[in-house]
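First the structure, then my questions, so here it is.
Yeah, one chain of the complex is gone here, protein chain that is, but the others are all in their spots.
Showing subunit A:
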Amino acid sequence: MSVTDFPLLSLIILLPLFGAIVTSVIRNTGLAKLSALIFATLELALTLLALCLFDKTSGDFQLTEKLAWIPFLNIEYLLGVDGISILFLPLSALLTVTVILASWNAISYNQRFHFALILALQGITAGVFTALDMILFFFFWELTLPPLFFLIGLWGIGSQRRNAAMKYTLFMLAGGGPLLLAIVIMAANHATQVGGNFPQDLSFSLLALLETPLPAEKQTLVFVLLLFGFAFKAPLFPFHTWLPTTAMEGPTHVIALLAGLKLGVYGILRFAMPLAPTAAVEFSWILSVFGAATLIYGGLIALQQTNLRRLLAYASISHVGMVIVGVASLNMQGVQGAIFQLLNFTLIASSLMLIAGFIQRRLGSTDTVHLGGLAKVMPKLTCFYFLFALASFGIPGTSGFPAELLMIIGALTSHAVFGTAALAGAILGATYMLTFTQRAFFGPVTHVTVSQAQDLKFREFALLCVPALLILLFGLFPGTILSINQIASETWLARFLSVPTVL
């Protein structure tokens, strides 16, 4: 662990926040939009710089920064990245640029505030991915709520958008409580084990907490609390109901952000499992059952959907289930596949949602009743949609395939049953995506509105090209992704292998 002189990660967090202030201050709307785009692009450049500086041969946290924040309670401003989190930074920054471009002309009022909020959300998300102090993490975690509340409530497309925003916020707050409780229990445990002096011996640093193992009986409690906290955001069955509502009511580009950035699963991977390794190994089968249930449940419901946005919401839930099965398999293939798939979401799920937004903007609906024969009228949009749909159910050549293959092999290796469930999910995935494609994109054009719709404009075409190319690149050369998180995954996994297995 080396402390570098230049605070690159802080800059990655602060630049978009600063950009948000600048954007909201500029009076001219056009200039404000431009400044938002420039800041988002700069942020992307910074995150790519961080990726270049990152040394993938080390399993430690890198680019770390450490400052005292609340010295009285030993709460630190501690940032760092490892092979698991580093790739989320450039991909989330890319997603922000894409979202800003996608919503360029879609906002009718209060544009400055809108683009400022999107930038702020990017800064906060970068904070979630880099924070290594539990309180700092919690701070960023909860801070994602205000921008999203306003983005969904103010610029949503459904008539119930305010309620959707409220529902989202309440669900996320419900997850916050258990999270904080678990953090406090762990910090208190650290204090007891080190010397027993409160509050001098408290520690909220992830690195310190990983070194002071919890006693077995407390591990179960902490694991369940953390899992409960993260399950809302993931979302896992039965805490998923906010996602379909938000997908129907919220603005599509914001839903693209929500569907693309799976912070909940990241939390399970980063915090819930390593901090309570014995409990994680003991309950990995419960986690798998939950994952498999979410996977099949989401897939079956998605079969019934006639609206693309709602379908994508349930597809997203189903995919999260699969990632959980991958993580819970506790072997290299499962974990690397899961991380790969989480990165895929920022490209695939979000792009599909953006395309749904393009359709919504043109036709005023994404329901099959109002669609039909889109391929004839919008060949380019259909091409992109189809490519992303293929990636979402793991066709070779797209990045969905190596990720899904690894997760299935990982799950098969741990428990054959879960591997089979994952395969059933893959069949379901093809079924609901293709059935919808058939109804909405193929067949004759039946509506006048559809026949007059315009194909992708240059801006939309260009912004979809980048994720499309990345999907093909990662699909043809999966080593580019896997080599970066290999050492980190081995380090991650080593924490569980030292635990005596109970199964």
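To be clear about the criterion, a contact is a pair of C-beta atoms (placed from the backbone, for glycine too) under 8 Å apart; a residue touches a chain by one contact, two chains touch by 3 or more; residues count from 1.
Here is the rule we go by: contacts and distances are computed from a predicted model.
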item: Options "NAD(P)H-flavin reductase", "HEAT repeat-containing protein", "Peptide ABC transporter ATP-binding protein" or "NADH/Ubiquinone/plastoquinone (Complex I)": UniProt name of the undisplayed chain; value: "NADH/Ubiquinone/plastoquinone (Complex I)"
item: Among A:Thr125, A:Asn189 or A:Ser288, residue touching the chain not depicted; value: A:Ser288
item: Residue among A:Leu406, A:Leu470 or A:Ala488 touching the omitted chain; value: A:Leu406
item: Absent chain, residues of subunit A that touch it; value: 159-163, 166-167, 170-171, 174, 237-239, 241, 244-245, 285, 288-289, 292, 297, 300-301, 303-305, 331-333, 336-337, 373, 375-376, 380, 383, 390, 395-397, 401-402, 405-406, 408-409, 412-413, 415-421, 423-424, 426-427, 430-431, 434-435, 437-438, 441-445, 477-479, 482-483, 486
